[in-house]
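What you see is the complex with one protein chain gone and the rest in place.
Right after this comes chain A.
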Amino acid sequence: MDSSAWGLLVQGAWTTLWISGISIAIGVVMGLLIALLRVAKIPVLHQLLGVYISLARATPLVTLVLFIFLTAPTMGVNLNRNVAGIIALTLNTTAFNAEIWRSAFNNFSKEQREAALAIGMTPWVYFRRIMLPQITITSLPGLVNEMSFLIKGSPAIAVIGVVDLTRVTNRISAVTYDPLPPILAAAALYMLIISLLVWLQRVAERKASRLAV
């Protein structure tokens, strides 16, 4: 592998990183909002969100990516490949994150809520000051897990032509006729990205131990 091959690899890694990063950022926040809406149990909306979550969790990423990329033009929307990829990844990860947040809501201590309401907090102040800081920390292991699944599943966006870290290895070996080195190099880069996440997770778990009452 020469330096231009490495250049391509790094470009591919960057594509994987930014597309996954945007999907993760939106997915974590959207997941929180959906969990909030589901906990509020608003009729119709509650069922609709339930259907979305079941569908998104049951659909393979490749299928979802293709579906988004192919149906958008039929509805008059012209999606660029990257945007289609981000939408698909976001739809997928949001569903999983919503379930992680929701279980954190449901398991949260009723006693702390009563203490907050009794002292005069509105439900919103309680949520922001008491509940959210704690469930963020307790949900982080699950969320980070989901982030690493997403990154490892992101090669699915290659089917619509996005040149990510996996796809780029094909391009390199098409020139070098030696597929193994770029694939090994790509694997190393994936591991580097995931290990950063795992490190983050460990820091969060250390903080979370304080919350064990």
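One rule holds in what follows: a contact is a pair of C-beta atoms (placed from the backbone, for glycine too) under 8 Å apart; a residue touches a chain by one contact, two chains touch by 3 or more; residues count from 1.
By our rule, contacts and distances are computed from a predicted model.
Student: Which name from "Probable chemoreceptor glutamine deamidase CheD", "FeS cluster assembly protein SufD", "phosphoenolpyruvate--glycerone phosphotransferase" or "Amino acid ABC transporter ATP-binding protein" does UniProt give the chain that's left off?
Tutor: Missing chain, per its UniProt entry: "Amino acid ABC transporter ATP-binding protein".
Student: Which candidate, A:57, A:129 or A:202, sits in contact with the chain we can't see?
Tutor: A:129
Student: Quick one: which of A:58, A:75, A:119 or A:174 touches the chain that's been left out?
Tutor: The one listed residue touching the chain not shown is A:119.
Student: Footprint of the hidden chain on chain A, which residues?
Tutor: So the residues of chain A touching the missing chain come out as 109, 111-112, 114-125, 129-130, 133-134, 137, 210-213.
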